[in-house]
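One structure follows; several queries about it will come next.
One chain of protein is taken out of this complex; the other chains stay put.
The block that comes next holds chain A.
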Amino acid sequence: MAKVTIDGIEVEVPNGASVLQACEAAGKEIPRFCYHERLSVAGNCRMCLVEVEKAPKPVASCAYPVADGMKVFTDSAMVRNARRNVMEFLLINHPLDCPICDQGGECDLQDQAVAFGRDGSRYREEKRAVKDKYLGPLVKTIMTRCIQCTRCVRFATEVAGVPELGATGRGENMQIGTYVEKALTTELSGNLIDICPVGALTSRPYAFVSRPWELRKTDSIDVLDAVGAAIRVDTRGPEVLRIIPRTNEDVNEEWMADRGRFSFDGLKRKRLDRPWIRREGKLQPATWPEALEHIAGKLKGMPGSRIGAVAGDLVDVESVYALKALMNALGSQNLECRQDGAKIDGSRRDHYLFNSGIAGIDEADALLIIGSNPRKEAPVLNARIRKRWNSGAMPVATIGEAGLDLTYTAEHLGEGTAVLDALLDGSHAFAKVLGEAKKPMIILGRGAVAREDGAAVLAAAWALANQIGALTPEWHGFNMLHLFGGQVGALDAGFLPGEGGQDLAGMLSGGVDALWLLGADGFEPAFISPGTFVIYQGHHGDRAASRADVILPGAAYTEKEGTYVNTEGRVQRGRLAVFPPGEAKEDWRIIRAAGVAMGVNLPFDTLEDVRAGMVAANPVFGLVDGRIAGGVQDVAGPAAGGTLSGTAFKANLTDYWLADPISRASETMAECSRIYNAAPVAQAAE
């Protein structure tokens, strides 16, 4: 530790800390552009200058290590003068076009110019102009505004793991770009917008849409992948205008994946905003009472065993809980939340959770990924793996698709389950690597258990985890990576076939006469047996709605108070940012009202009641924002049920950009899909 005095305040900071960090510890704000806590130090903007006793000139505090007994001044005449002058230089080549700049109002350059700059400009000469660059469909560039802090270059290289951005040329002619014109090949490109301290990199879909002070900001949770990133939903009136990440060190740090960030325009398109009833083969608009009466009429007298319900991938726990209550009240045990056919029995939570935790990745020292491509399935989580891999030798291996580019080096062991056998009997060399690791991790893709021999794969992966010492009272190295934000919550709520209940396959093949689909768009609706009466409750007229006999318009995740559980079992709350469109309603209320129409009074009237019921059914739901962490008490594995088939693992998401109903309605995502799935064509930019 080093004792440093900052403006007379004494603080102790670790040796090797920078002066800037010491100043922060003392509660002093240091202006900065190039410095960013999560990136390497560049020290090129000079905005962070401070005075250090006995140093002949101001020092760049972000790149200057502390020394014991150092005296630092952050507000001396020298410092104020230095900052003013740095700012003046920065502004020489800045266009000062704040009135037409989308960063206006939330721009570091603007704020710091006001706080630390001089009040007028002395510059009368010509300014340089820089040609804008193409970085893809999501990030808009106005490169004349760039102050060349190189944060974006470092983010792309270090965090996203796609070293495609750089600073070419020098001096006056230095430019930030890709040199070869192409879209950045990352699922994290939106973060460049946040990280750019000026308006050089801004959001293309948000261009000229709004000013930050016009927005209403609602803290919420991303559900479009299973990471459950903390987000802020910015709205004006009834419209979601943008979604940006919040900091949550345990989950997403401060990053966010592009699908969660940019697919919100899908919230306005293809929406189900009123009830519909199929009459004479055609869907026709109806009122709520008509729709609910129609359902009640159809279901009346139907034995409970002939009614079934399937929950989708983006559902909140409240509506799942409510639907389960309704089904049970109707005497049905036919519940299913595994649209993909994943062989998860739900009996023990740690058989289907990402038990090490996302933050736990930082501690792991060997990793085996089975049947998953985390870069597509959970881009932020993948960046965390990359961060861990970057910070020191961590062997990584994959089983499944060949030729994956995960942004870190991974040894490909094989495509099918044969490798699992070899690892289990110890004949494969990587078994030794895992065995010798102190905190080995196994990540099993949810898709890897969504196949015929899924149960055997699950059992084998667990057995392997046990065998390599990944299951100890201190460390839980077995991890399942889910794909969407509603999947774990539905499993936790026990939305699975009960006593004598039928599973998805049974229900589809005529096992039921009435099928209630709660946002279930994950399977081909043509598989539903023709005679079945289908109720579709959800927010998008996606695949399943066209097959429905009754449509009940529900709320998307930005339109309701909902509880979601991420892949590591963290219970989080999404908040209502805008009201559902038209006549659409919060989902648990729809289910409750349907119950009333059928003469079933479900035991809840308010959201509080529902939540109390959820906690009573499964206490984990009471642990909001937390998760049950820790090692393994009981190493007994899931039931094998069959043998490994030897077939290769397939990709779990066929198209990252169009993986969920909201994204499938989004024009931005459609464009991304078009651009990123096209064969890459590289052209020289200059």
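We take it that a residue touches a chain if its C-beta (ideal position, glycine included) is under 8 Å from a C-beta of that chain, and two chains touch if they have at least 3 such contacts; residues count from 1.
Simple rule for what comes next: contacts and distances are computed from a predicted model.
Student: Assuming one chain is omitted from the figure, identify its UniProt name from "Spore germination protein (Amino acid permease)", "Formate dehydrogenase beta subunit", "Cyclic nucleotide-binding domain-containing protein" or "NAD(P)H-dependent oxidoreductase subunit E".
Tutor: Matching the unshown chain against "Spore germination protein (Amino acid permease)", "Formate dehydrogenase beta subunit", "Cyclic nucleotide-binding domain-containing protein" or "NAD(P)H-dependent oxidoreductase subunit E" yields "NAD(P)H-dependent oxidoreductase subunit E".
Student: Determine which one of A:P14, A:G27 or A:G169 touches the chain that has been left out.
Tutor: A:G169
Student: What residues on chain A make contact with the chain left out of this view?
Tutor: That gives, for chain A, the contact residues 157, 163-170, 178-180, 684, 686.
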